[in-house]
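Got a structure here, written out as structure tokens. Questions coming.
Here the complex is missing a single protein chain, while all its other protein chains stay put.
Chain IDs A and B follow the sequence of writing; residue 1 opens each chain.
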Amino acid sequence: MPYPNDFRYTDEHEWIKVSGDTGTVGITDYAQHELGDVVFVELPKVGAKISAHQSFGTVESVKAVSEIYAPVSGEVVAVNSALANSPEQLNSDPHGAAWLIKVKLSNPGELSSLMDAAAYQKYIAEKQKEASA
Amino acid sequence: MRYLPKSPSERQEMLAAIGAKSIEELFASIPAAHRLKTPLRLPGPLSEMEIIEFFKARAAENSVGYTSFLGAGVYNHHRSVVTDALLQRGEFLTSYTPYQAEISQGTLQAIFEFQSLMCQLTGQEVANASMYDGSTALTEAALMAERVTGRSRVLMARSVHPEYRQVLATYARNSGLQVEEIAFTASGQLDAAALRSAVSSEVAAVIVQSPNFFGVLEEIPALAEIAHAKEALLVVGITEGVSLGAVRPPAEADIVAMEGQSFGLTPSYGGPFVGVIASREKYVRQMPGRLTGQTVDAQGRRGFVLTLATREQHIRREKATSNICTNQALCALAATMHLCLLGKEGLREQAQQNLSKARFALAELEKIPGVRRAFPGAFFNEFVIELPRSVKLVNAALLRDKIIGPLALGVFYPELSKRGLVCVTETTTRVEMERFAASLRRALAQPLE
Partner (left out) sequence: MTDKIKKASRHTSQSEGLIFEKSAHGKRGIELPPLDVPAIDAAAALGAAHARGEIIGFPEVSEIEVIRHFTRLSTWNYAIDLGMYPLGSCTMKYNPRVNEFVARLEGIATEHPYQPLELSQGCLKILQLLETCLLEITGMDAVTLEPSAGAQGELTGLLLIRAYLQSRGNPRKKVLIPDSAHGTNPATAVIAGYEVENIKSESHGQVDVERLREQVTEDVAALMITNPSTIGVFEQRIAEIAEILHAKGALLYMDGANMNALAGVARPGDFGVDVMHLNLHKTFSTPHGGGGPGAGPVLMKKFLEPFRPVPVLTVKPDGTLALDVNRPRSIGRVRAYCGNFGVLVRALAYTLAYGPGIRQATEDAVLNANYIRKKLEGVYDLPYSLPSMHEVVFSDARQKKHGVSTMDIAKRLIDYGFHPYTTAFPLIVPGALMVEPTESESKEECDLFVDAMRAIAEEAATNPEVVKTAPHSTRVGRLDEVGAARKPILRWKPSASGEAAD
């Protein structure tokens, strides 16, 4: 699956696509692949405040739970409620239909510390090399 | 030694295969300073016959030959010998936790049936595969309410079993959960007015027991309304499961914490018993304990698995809903077998016998001068009587007639030293009840020493 150029990426495998002062956040294809079949997603409520690098939710497979870390700080303005009934979308379309939350950025400057698509792909290529070593 | 399937020569063969000259070599990794040089000073070894003699001698020092009117969370009920015949099958008794589902379908299907039966009995949507007992189930229910609501205060009825309240206090002290006790009224029920003033939007749960420690039924729908008005949860504890054969289940409760000892488990001096938490489907991910779910294999055959394990300690570790790992599976299995044997009509009839016998006993006791019923609410098989003198002293007299009398409430409620809790079940015979009444009459007629 390609990594869109208009996304920015964290080293915990979240992505954010910014439009104006709002960002859409999700997890990357690499993350869903590592997790395996997703069975449940726990997300915050609309109105919740999130902080960069802090966990704002969890993604569960049968055997593991992973925290989801906020790429930026801000207020949650939308939550993808379709995931409650179809968590499997996170496996099939992590960069599109399975977005997690939309957040109003409180500090757009935080975006500059995130990776672009090329840097992220290099990052995960190294991770894959480490894993098979 | 009969439990060790090795001959001396086999041990030698195995040591040789390992390349060790003696078994001591295999313990060389333990620093010499820590290795014992002499055998432990322990009684035994005993043969099977001697072990049985030992425990028979201990049994003879207990209460065999006495008639008991004790309840208070532990009940004498009929249990069929079929339960033990099935329970002692090695495939149930000596099997492990069903993590490997393909070779544990017997255990898993039985747990699924247990969960289903508990839902049917309590009127709730989902039940877990057991907690240690009613006291820890009630405690875990309070902690669950804390997680669900995000609030950290609970209101606990003083009419809840005193030892259950003590257990919650121990867990609460370390978790920041604040527990406030609400008094009971002269009827023996929770003081609803006091509850109404105490409930607020900081309260996670209102915790009651029904039938409560005094045997009295609480008004569950009214209490639910008070709790829900402030979006607090109603947690209902049940210590006498047979009551659910006649008493309507607490359907308005958000969480039910039940003790299942009455379903085919012997009193056994306090354990092992079986606790259950039952609740609404929407709270299932906050529920502690194991859960069994129905599923299929690749060929579409129905099977059962442990599920939603991400709540539990072995995956979630420090963020788990509870630290519970080993539960009371075999006890839950016994309860399942027992309830299947009793069945719908059997449980209803058993409950009706409890109701009938308890009322007979009460009527007999009320004929005795000086004896009156205290806490006059609706009741199942336990009731409180008030005597003109200390219950403890009266019980000493009853013991001479080989009767274990009512629980002296003064032990737990200092202001109630003249009140005793009487329990009568379907196992209590008419003759025993009449003997009890006669003995009590005699005891009260004695001048005070």
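Rule of thumb we're sticking to: contacts are C-beta pairs under 8 Å (C-beta built on N, C-alpha and C of every residue); 3 or more make two chains touch, one makes a residue touch a chain.
Bear in mind the structure is a predicted one, so any value in this text is a computation, not a measurement.
A.B. asks: Looking beyond the chains shown, say which of B:T107, B:S159, B:N212 or B:S439 touches the absent one.
C.D. replies: Final answer for the missing-chain contact: B:T107.
A.B. asks: Which one touches the absent chain: B:R147, B:R348 or B:R442?
C.D. replies: B:R348
A.B. asks: Take the complete complex as the reference. Which residues in subunit A touch the chain that isn't displayed?
C.D. replies: The list for subunit A reads 37, 39-40, 60-62, 87-88.
In the analysis below, only the chains that are shown with their structure count from here on.
A.B. asks: What is the distance in Å between the mean C-alpha positions of subunit A and subunit B?
C.D. replies: 45
A.B. asks: Can you tell me which positions in subunit B touch subunit A when the two form their complex?
C.D. replies: Touch list, subunit B to subunit A: 285, 309-310, 315-316, 319.
A.B. asks: Which bits of subunit A are touching subunit B when the two form their complex?
C.D. replies: 39-40, 60-65
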